[in-house]
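One protein chain omitted, others in place.
In this document, chain identifiers A, B and C correspond to the written order of the chains, with residue numbering beginning at 1 in each.
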């Protein structure tokens, strides 16, 4: 797909928006305002914006526990998402779901608490998309840790043999909590797994939003045209610890973190946009300022928003 | 490995022995003498003898539900095996296990009732073998159906990344009950899956016992020398229906069955042995006659052997 | 009314629902052609094409995909060849299927219309991994409905209700029932959930029996009638929702109760139903009635047929339990 200037600005905005919401929640977590867990996705924004910005509303996206940039770019309502994380009644599941969000209206699939349960969900979504015949496609994000789960095989195989319209996108950030991918995955690259399912496999620089967008949208195109699934591995990095509140331990070196932070996807794209003359510093700063305002308002609203009544605990188990 | 004449004769005998026991149980089943299920492995004998004949007694072998030739060649006691199938107290589990046999003394692993549960068992055996440091290796057999189970991935990956001494051998007989492998597996060949685990993958004519032996024993050698796992796909065919007592339905054509039966692994090897001048017709017939006698005696013994006392149902749940 | 067996009754229900609603799709192992391990889907793939499709041998994918597909607009009716294989896809059933509406659906009014059909039951020498009747696990899991028909008539009517239900339903079919015949109307009908069926009226002891246990309880009732003991045999048909009213009504009359289930007794359904009875009586200020339970022994299911019988419930064991509560 050929990106216009507006497209690029949108990508930039979506990356920055994810980052700002991520930072806001991180801050709230550290103030003790978040009752549960929080997995910051800072560092993953190029993947987030790249996979989600140009999908159709009725396409399906499965995001990971680090998927706030991705979700927002797909249409997730920031207020409802934040309220859910704070356990408020205004959240997507009235505060009953918590960390994992789903938004059927905006095509966001069920994000499971068991890592690797994304594969069957996405396979089912792909099957529904294919059978219902409305040209929808599915993008399923998963980590290098998730890539170790058994479910990957049964579901990528299903997608392959049934030719389902699914783009599998691995966010390989090198670690599953403290375990390095080299100590947990036998294959040289996760993209190599594509070979087992007779689908194309590609490796992408996950800090380069244009490359992510291009490769993912090509695969989306393939899927939409009935040409079946693909696997894309984005090499990326998480800048913060696995879960907020965790202290860094020697599983990775400071130098490694520092090297990767030099490849901050937002900074890289900012340089590029300025370099290309697509925008001015002022334009970009204006986007930032506007987002700051939005985020601040959302946070204020969410913090003020009410807790669910206790009776809510006993509803929504069955459809009546 | 270089096979001597004696080796070849042993291979022939092991194939024929499996066939004869298989036929005997099939006959008993059709007379109503077998209380449970019976999956004939007729057609798979080249794989059976090829993988198991030259393993060490303390090597581990995981066989499928069609694995009688394989088990016997590894040292499984025919009487105890048959008694177990008939639910007699003289069986491996006093008649409590049934179709699935295990014999720790002869290195035969737990054969699970859930297809695909072989993968974790074999992975664990490989881990034990490696950690205990006695140069044991593991051969894990599995069908094309089993190759569709999720567990394959988590366990082949474990074997790859921990460099476990395991030879994964797929008996691809084209069908999982009535489903053709082309409709169930996305990969061109099951051997292709090796690529995902950074191990060698090879395709073998599963009707050619010499080729199976050679390729498997090379992989065994690799594993024993600390060079890690391999995957071997044997193209074979089951001559009878999936389960004894089932009537043929149109999922496969008579012609296909006929074509494959021309490649009866025992006949092929018989021709070869005679052709090579390794043995005479008389030699081979003598082997057959001796086996007939053994099988008849075993069957008589098993049929006469007692049922377990009812109290046995309530023992062996825990080690005291 | 035509007499057909339970296979045919189930097949009719599936066919009617495939015709009724284009979003009904079936997948599972070997469901095409003559229809898998137990011939239930026979002929449907010829009529409905890819809507009735062989899946790979992969329970996590079969059941997990049902969750994803139902979220996205299909009405999957999937088959697990044996209920023992639910253990392979428990994460998909317990952590996903049962929880999606609660954890993700409140705002979006997410519905998850799924039926997972599966064969259960022992008495067939199929050994410990093909003979279980694992309902208790799922009754312990909020968010699922559980259906267990015992006649061809009920099989058809309950399966149609299950397929129309907007909640995930686990549908259990006992191997011994497949060949059993019964009258089944040709016109469409539905059997509502949460309506226990009084299979035999009686006055001395209430016997609540689940699935194939109903047959054994009726056998026991026949036997005990000769001794002048009158059993009321109740089949709950659905365990969730559970029609406790019919059970309590019967106990009001008989003053004694035995609950029978094929599954392992310990932490099983009979303990639950009996506790509910105890609680309801206590709540109402009544004294507890004599109660007993019959279930499988605390062992894996052995292969050898006599041993299997020794471990599983039987009419004799029901009679024994009835005699206990009669004292």
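By our rule, a residue touches a chain if its C-beta (ideal position, glycine included) is under 8 Å from a C-beta of that chain, and two chains touch if they have at least 3 such contacts.
This one's a predicted model, so the numbers in the text were calculated from it and none came from an experiment.
Novice: Pick out which of C:114, C:136, C:258 or C:315 touches the chain that's been left out of the picture.
Specialist: C:136
Novice: Out of C:91, C:173 or C:308, which touches the unshown chain?
Specialist: Spelled out, the listed residue whose C-beta touches the missing chain is C:91.
Novice: One chain isn't shown here. Among B:132, B:286 or B:309, which residue touches it?
Specialist: Going through B:132, B:286 or B:309 one by one, B:132 is the residue touching the chain not shown.
Novice: Touching the absent chain in the whole complex: find that residue among A:41, A:116 or A:265.
Specialist: Answer from the full complex: A:116 touches the omitted chain.
Novice: Of B:21, B:54, B:92 or B:142, which one is in contact with the hidden chain?
Specialist: Considering all chains, including the one not shown, the answer is B:92.
Novice: Could you tell which one of B:26, B:53 or B:151 touches the chain left off the display?
Specialist: B:151
Novice: Please give every residue of chain A in contact with the chain that is not shown.
Specialist: Interface with the chain not displayed, on the chain A side: 35-37, 84, 87-88, 93-100, 112-116, 145-146, 148-150, 176-179, 183-185, 249-251, 307-308, 310, 312-314, 317.
Novice: With the missing chain put back, which residues of chain B would touch it? List them for me.
Specialist: On the side of chain B, residues 60, 80, 91-94, 96-98, 100-105, 109-110, 112-114, 117, 119-129, 131-132, 150-151, 154-155, 157-158, 161-162, 312, 315-319 touch the unshown chain.
Novice: May I ask you to list the residues on chain C that touch the chain which is not drawn?
Specialist: Chain C touches the chain not shown through residues 84-85, 87-88, 90-91, 93-95, 98-99, 102-103, 127-129, 136-137, 139-143, 263-264, 266-272, 274-275, 278-279, 282, 288, 290-293, 298-300, 302-303, 324.
Assume only the chains that are shown with their structure count from here on.
Novice: Per the contact rule at the top, check every chain pair and give me the one with the most C-beta pairs in contact.
Specialist: A-C
Novice: Taking mean CA positions as centres, which chain lies farthest from chain A?
Specialist: B
Novice: Round to the nearest whole Å and give the separation of the Cα centres of chain B and chain C.
Specialist: 36
Novice: In angstrom, rounded to a whole number, how far apart do the mean CA points of chain A and chain C lie?
Specialist: 40
Novice: List the centre-to-centre spacing of chain A and chain B in whole Å, with centres computed as mean CA coordinates.
Specialist: Computed value for the inter-centroid distance: 45 Å.
Novice: Residues of chain C touching 2+ other chains?
Specialist: 55-56, 58, 60-61
Novice: So which stretches of chain A touch two or more other chains?
Specialist: Residues 150-151, 154-155, 157, 161 of chain A each touch two or more of the other chains.
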